[in-house]
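I'd like to ask some things about the structure below.
Just one protein chain is left out here, and the rest sit where they should.
== chain A ==
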Amino acid sequence: MNTTTSGAVLQLLLGEDWLPICDRSALIPGRGVAALLPDGRQAALFVDRGGRTYAIDNRDPYSGAQVLSRGLTGTRDGRAFVASPLLKQCFDLETGRCLDDDAVAVTVYASRLAH
């Protein structure tokens, strides 16, 4: 769990290393951004109103398009989620589980804000 601090940098845990991605200021609560990872995968990064950061795979498993970063986020039963901008399936931002279909999930990355 991280809190907002100005000048902070968002990092993702890839293998054993924390990879710096962007300044905290590049994120708006409720709106995601996409990041290109060294292995060619893409991550969708989010921050909520409380300043907590989340990172999941950017690929919408239903369409195959790399668009989850462009979905709308929200809170359902106290848990953060993003709705795919294509066909609106929702994914839990902490577990990656699809809230509309138990059999589908996306990869989750650990994230933190560092100085």
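Everything below uses one rule, namely that a residue touches a chain if its C-beta (ideal position, glycine included) is under 8 Å from a C-beta of that chain, and two chains touch if they have at least 3 such contacts; residues count from 1.
The criterion applied here is as follows: contacts and distances are computed from a predicted model.
Peer 1: Looking at UniProt, which of "assimilatory sulfite reductase (ferredoxin)", "Iron transporter FeoB", "NADH-quinone oxidoreductase subunit D" or "(2Fe-2S)-binding protein" names the chain that isn't shown?
Peer 2: "assimilatory sulfite reductase (ferredoxin)"
Peer 1: If the hidden chain were put back, which of A:A8, A:I56 or A:A80 would touch it?
Peer 2: Of all options in A:A8, A:I56 or A:A80, contact with the hidden chain holds for A:A80.
Peer 1: Among A:A8, A:I56 or A:C90, which residue is in contact with the omitted chain in the full complex?
Peer 2: From the options A:A8, A:I56 or A:C90, the contact with the absent chain belongs to A:C90.
Peer 1: Since one chain has been left out of the picture, which residues of chain A touch it in the full complex?
Peer 2: 21-22, 26, 28-31, 33-36, 40, 42, 45, 48-49, 59, 61-67, 70-78, 80, 83, 85-88, 90, 103-104
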